[in-house]
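One protein chain omitted, others in place.
Entry: chain A
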Amino acid sequence: MVSVINTVDTSHEDMIHDAQMDYYGTRLATCSSDRSVKIFDVRNGGQILIADLRGHEGPVWQVAWAHPMYGNILASCSYDRKVIIWKEENGTWEKTYEYTGHDSSVNSVCWAPHDYGLILACGSSDGAISLLSYTGDGQWEVKKISNAHTIGCNAVSWAPAVVPGSLIEQPSGQKPNYIKRFASGGCDNLVKIWKEEDGQWKEEQKLEAHSDWVRDVAWAPSIGLPTSTMASCSQDGRVFIWTCDDASGNSWSPKLLHKFNDVVWHVSWSITANILAVSGGDNKVTLWKESVDGLWVCISDVNKGQGAVSAITEGQQNEQ
């Protein structure tokens, strides 16, 4: 049974563009057209404003929490072409780094799996994707992929870290040989997969299926299967599920989840990758699960309504 357990009043003065729970679900970060990023403590159904971060000069589009092993770190990106990384030091939140290398609005930020270190991917309307890597002592190294998508890049999403081959525990201090990959979606209607080779980022795959701007991509968490799964959604109202069966990442095949009547803005996976949430037009969020014969079925609708909350027993799909 899905029910509303808390309503946080963010007091943002303009439209909210993103809200993210931290790793443990104890803190909530929000960003808005009012140029601010706010952080709330939401434990036990409460809402305490911890920080009101100012620094952007335009609407802030997305926020992303880094893995807690690096401390309390939050990244934000904005129409003002900036990416700001905020850090909590001695109980207060401060700007720790600001990247201004993009020529246009930065639309999406995504932290890499913690196994790779502290690395942030940023997608911008100038068509480039930049990768900011923390090298220590407050220093960040920047790698840029120019012209990743013509007209602009709208979304970036990292693939989960999978160590190729060996399952033996690595001796301490030695980094296993990860193959770093991430996906991006752009205004060229394409989904692209990027792979790091010899310190350089190369375009590994170009996936065509959408007929309009790709608004979001989401790489599913790994549950130990050799297959990779990804979801993409677009202005054309379609959501595709992409799967790649072999470990070398060569053959991706799309499956149409659904064609909606309106733009689909956002797709995201639950932490065990068994449910995909799609927020589409007509003010609805639908939840999807894969059934035994590979079909994706809608298991729940979350709708914005007026008046009293009425939560109806969730139709649990019980596949046979």
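The rule we apply is simple: a residue touches a chain if its C-beta (ideal position, glycine included) is under 8 Å from a C-beta of that chain, and two chains touch if they have at least 3 such contacts; residues count from 1.
Keep this in mind: contacts and distances are computed from a predicted model.
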Per UniProt, the name of the complex member that is left out, chosen from "Sorting nexin", "Small ribosomal subunit protein uS10", "Ciliary neurotrophic factor receptor subunit alpha" or "Nuclear pore complex protein Nup85": "Nuclear pore complex protein Nup85"
Touch with the omitted chain, as defined above, among A:L49, A:V142 or A:I223: A:I223
Residue, one of A:L28, A:I84, A:L207 or A:V239, that touches the chain absent here: A:L28
Which of A:N107, A:S130, A:S157 or A:Q205 contacts the chain that the document leaves out: A:N107
Contact set of chain A toward the excluded chain (per top definition): 1-21, 23-26, 28, 30, 32-33, 42, 45, 59, 61, 67-72, 79, 88-90, 105, 107, 114-115, 169, 172-173, 215, 221-224, 265-266, 268-272, 274, 277, 279-281, 283-287, 290-295, 297-320
